[in-house]
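Structure first, commentary second.
The complex is shown incomplete by one protein chain, all other protein chains being positioned as in the whole.
Letters A and B mark the chains as written, and numbering starts fresh at 1 in each.
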């Protein structure tokens, strides 16, 4: 790994940073996980396949115990300096299902940073004890700084971005891909609607980036005028020759698409800007109504990164219909994260071999 | 499992709810654990026996490792939205002793409910990741709502009530039964004094309900006038033909009974109502004095659900006397909870078989 200064690192484009985030013996292979862009199509396909094998192995006691023996010699730290229950649990259980004991910090007020220690030094300390750090942090670039620090250290352990600042949330994008692929068979050639707060939702941004790996995908962005997808994403799609349409008519789009990816209106931003809950939180045009389900294609799926408020009719929570996949999508997150950890720690091949038995 | 609406469910009596809380293939067998009333005499007897075997197996490394291999393929979540150290630890260690890694939330301020998610949706999310949820929640009925949600879900995992609202605390009652049985040999025909804050103590209520499973039990309720046992419990005992006496003379009752179950005066309620600590906290008539121990029957026991303040002379904490069982009672809680989990996950028979070897 060539050492560069932090300034040099931050001046690099995301693409040029990627080799610095790779394994020492194979820089193209993700080691630190910071950006959705780190994942090529072959890696995505292999991760989905591995996640599927992990999921199936876990169904039997023999398989679950086999998985728990894979990384029983490793430990993980989940450093969540920002509130998050689902990402934290998903990672923690992924780690535990591979046999890693975890050390969990969910509040940095108890840390040495209170005594004036830098984040770099804290990360170096934590990395003395464990073999993996998953972090969520309010500061933009905190996960990058941690990964960079590990590149400079004797004991280079992987850092996963569990959602830092307004940056990406790369493992969320992985679980969305895994869920799409599992539900639709393949993603190539599919029409995908992304609905809701496209301006502020991290997940639609990361998922859009990943679409460049699939052929003939068409995206429908369905959002209120004020919450439309960012121009940077549209520029990216144009460069990648990915077709997209913008719309504010969810109902019209339902029967056309293969997947509907609903998102929550992040009204906490509006609230901070002085809006009252009523006007900001709820726009009935962007609510997935119960009757929409029947109008979806036979082989299609309804996703949501969750938590959801009222943007999906809550009766759908209890409908037995193979197209309603948002609960399974959460569990998929645990499996794809386990797959990612297994791959970073090079136990993917032994899992695949065991699954093939 | 027949699906009914939440309104229908809440309109059912506790007895009529019980089949909805059972295993799918055997509705009489507890799956969700919400009420002491779910436990019949045969189940209580088997749980006590199983707890005893678990306790003994745990004494050797071979036995402890055998236990930890039973549920090493399962995971548990302890969702404690209300302060509790002892119930939380007791469950956590019970789970860990069966090999289950745990995910622990001890403060819901970090959860998605802050973003407006419903408790139902949070529970559904958590249930995506784990195989058991133990919950304590300030809202009355929260554990019922969680269990009901699981009945509606694809992935029905058990919910245990670790003390919600002013509802029951069923696993506390189980550990009290286990301790009584272990100390007295059997409960049938025994005289049991329950002392202290009988009006507000959840444990005496749950324990009173469980007495219907034992023949010829006689209860002595010893409390200040203002803290007497509730009329609903007295009505219940009459219907069940269980003899009971009310008294305010602890000293007189000591030599008569087989068990003394002390409880703490919950002065936080009085304080909230404007009382000063002095008058509410301490009533010397309901304190178990050191010299009382010598007046107890030779084969008898002194219990307390703990924490205790000054209602038992603290010198008794250090007395070596087989009748002082309140510390062992705590450890019993871990064993009976382990037994309950083992039974819900159908590994009870293999534990019994191993213990018999």
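In the analysis below, a contact is a pair of C-beta atoms (placed from the backbone, for glycine too) under 8 Å apart; a residue touches a chain by one contact, two chains touch by 3 or more.
Owing to the predicted nature of the structure, the values given are computational and were not obtained by experimental measurement.
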Looking at A:11, A:60 or A:121, which residue reaches the missing chain? A:121
Of the candidates B:152, B:199, B:306 or B:352, the residue in contact with the absent chain is B:306
Touch list for chain B against the chain that is not drawn: 58, 60-61, 63-65, 68, 83-86, 89-90, 92-93, 96-97, 101, 106-107, 264, 268, 281, 306-309, 314, 317-318, 320, 327-328, 330-331, 334
Residue positions on chain A contacting the omitted chain are 69, 72-73, 75, 77, 101, 103, 105, 109-112, 114-118, 120-122, 124-126, 128-130, 152-155
